[in-house]
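Here's a slice of the assembly, chains where they normally sit.
Letters A, B and C mark the chains as written, and numbering starts fresh at 1 in each.
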């Protein structure tokens, strides 16, 4: 977990800027002999791809992934498989709009990383946000697609459960619905509402936040570890590393603080010869280790900072200024965070699985 | 960040079980020539030490820290200083009450790590929770005391801002008040209320959760890094690694999801030749890098799972059973999480400072 | 240092197989604002590039490096500089000769990694050695070129000091000579001799080993660290990670075992206000930390295993077989190990420099 690498045995190192020639990643530590094609990975990239509805940025990026290493097809045993060596995945940037960046070259956009990158490095690639752009998350999605193949018994699904201040009605939850609306929300009625709501936000040149929930079913009891490799800790790190995320919670999360001890601790009963919990406030994790229940994580995405209103700021020369961010932006960047959150869940679980197998066998 | 080690250049490795002979840690990577005595460290350990009021566990542990390595006093230049080599700190366990653990040896306590440790390792030290005990956090506090010495310009302060469902009134915030009540809360009126409230909880044999806020002032702009070493990501990991923590948020956190883009992004103005933000929804972090504002993190602590009510559970033999956790426990473990959260903030910042200095100079 | 990543703060992750579409690396942790162009890197790649004399493999690879990320040119301040974000460097494979690999698909070549890759992974990319090919070292050379820019006061030079059983005469040492002969040897007379010698080896379809010496001048006293981050330890790891290397020594190395204590320990005297050692048996390193003298490492490269003689081996089906390795190969792979050894020296020093600066300031 150092700067641009995430994970321990299953390690993802990403590179690339928004307006450079390409982005991508190297996945190291993948087990060998796993069937893997670019087509499979593309499925997830397509889910995250911009420009698919009027509710995401209109930047047109095909996001076609190429696998440059780490796979092999032996002509005698058809089908490309992983070899256990680093898997390099490359995604070319296509639609870097040629424009004048003069506005933001010298002026820090409030809520962006412009100010902090400049403060840290004394230089920054101001084109399209450079390295701090959400475009980097495409590499995560590609890596996540590989991670899923390592833990085939686990089903990972994400959903948008709040847009702006508007939460879904959880009693309407339908996983199938997630694929039917452009918001990845499991509540069909909320989807309807969000359509109007987000049109309003978009037309006002404003933006809104969101809360995303990602669930992993089929995780056996025993993954994770004390104390600084806790499954929940690594999920928190994973989600908080996504652009614009400001909060993470596991299971009942912040609500657990208001529970009594009696309400909070999930009771256990034997059912058909197996332990079964009567509730899942723990979000599938106790002491940093999976319980066998669904692993549940939620994270809050702040509203996109790129808005059409004029905002007070300063220039790199240290003078007060006003700034307005033109260009193509997601009115609710939280939507496309759904496949990204799924990918990070997959990466954490794949890594924890391999480490568990390493230590315990 | 691997199993029992946290940090990169400033690295903390902890060891020890609740009822073993001792707990402690090795701090590696500390800069040399920093004055450091056990007495200074003891100040922070005393803050976390149990048995100081009726509101924490009655286990009597002096928690006296001994420094076994990594410091040196040259007779010509009085005063013990760090040498740059590993600092080993040892805290002996004194009050391991000799008792019969038969109840919990074979029966998993709901909400505890009993079940998951057994599932993972096939063996567990059931005495007092073994490694999963909150006793491990004493080692963190000792390491945090060392970390503070590395970043002397930074002031780190923690506070309890919610107990059970009851939040403080932030307009009453007074940092001095934090030291005057046994709850580390900055709101004197809330402190009064919490006293009665927690007495009720305690007498009922129940427990409650809490929300803790930790603030670091004096962090210069530029600490942290993209993308998997974000300051907020590492804070999330640090706080989520504390026992019983179920949620973490930075700045406005989950509330930011409900903001509009206009409300959320903190505007900037020059004030006395320096950039000043008109608000701090970002919690002092943009793009994973510090802005120079206060770094603000909040985390939710679930209610202690050890309660006097009978709870449904199973045995290690796979049979339904009832369990009631006797013994000495914190009715609100969140209280003692305040100095622990401060320590983790210090550890993260010290590590980020050293890494920043390494890369950027 | 995990599988395909080397280094701690300055981290190099390589990818790619000999006969895949490309090889390359991501360099993470590079300080910002360092001028860096592909042209500068190309200089070092050209030195390692095959096909430049009859003494190296005839594979024609232009080894043109492209920088895909991590650099930026601000139009106002001409010249491309690093931004502190990951530097991705890509080198396309051009001359993968389309041939029948049937011979080695099922037959393990003695001395190659064929057998062990198959044993480990149960699958292997048998085309041109796949990931175990020396072609991977091009990525190291590119990364080393970046590393050199971080430590501009340090001069790193490598030389071939033994070919087959024939050592150079060190009294003839002339660094200028290194660039004048195709063997990177500093002894002009040895170069003459090696020409005939290696022609003989080559024509016989045989191969020979070599010993390479790499020296870094200008390293200040104080780089390195106890105990598992010793400068000599990391140099040993770095050199031993190069294909075909079987031994590494620092300073006097193995010869030191035969010295008396009086002979071995380098004495010190003040010269012009600075400490000066009267000898350098230590190779510039004491206790894992640089002394300020030249850092000197030597490594032994075994003869290329690909030879034209028939050798006894087995097939993957577990049957005895004979094998002869046709194709284009280096008769003395040690020659091209010179720029690779230099690159690894640069990578180790750059990383140690950044870590030293991190801890000590």
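We adopt the following convention: contacts are C-beta pairs under 8 Å (C-beta built on N, C-alpha and C of every residue); 3 or more make two chains touch, one makes a residue touch a chain.
Since we're looking at a predicted model, the values are computed, not measured.
Novice: In this structure file, how many copies does the full complex comprise, given 3 in place?
Specialist: Whole-complex copy count for this file comes out at 4.
We adopt the following convention: only the chains that are shown with their structure count from here on.
Novice: Counting shared numbers against all numbers at the contact of chain A and chain C, is it over half, same, or under half, different?
Specialist: Chain A and chain C contact each other through largely matching residue numbers.
Novice: Using mean CA coordinates as chain centres, what's the chain A-chain B distance in Å?
Specialist: About 27 Å separates the centre of chain A from that of chain B.
Novice: On a C-alpha centroid basis, what's the spacing between chain B and chain C, in Å?
Specialist: It comes to 45 Å between the two C-alpha centres.
Novice: Please report how many Å separate the Cα centroid of chain A from that of chain C, as a whole number.
Specialist: That pair's centroid distance is 38 Å.
Novice: Chain B: which residues touch two or more other chains?
Specialist: 8, 226, 360
Novice: Show which residues of chain B lie in contact with chain C when the two form their complex.
Specialist: Result: residues 8-9, 29-32, 84-85, 226, 354-355, 357-361 of chain B touch chain C.
Novice: Along chain B, where are the residues that touch chain A in the complex?
Specialist: 1-6, 8, 14, 108-113, 115-117, 119-122, 131-132, 136, 162, 164-165, 201, 206-211, 221-230, 232-237, 239-241, 243, 245-254, 256-270, 273, 275, 278, 281-283, 285-292, 300-307, 309, 311-314, 318-320, 334, 356, 360
Novice: Using the touch definition from the top, list the residues of chain C that touch chain A in their complex.
Specialist: Within the complex, chain C touches chain A at residues 2-5, 8, 11, 13-17, 20-24, 26, 28-29, 32-33, 66, 68-70, 72, 74, 81, 83-88, 105, 120-125, 130-131.
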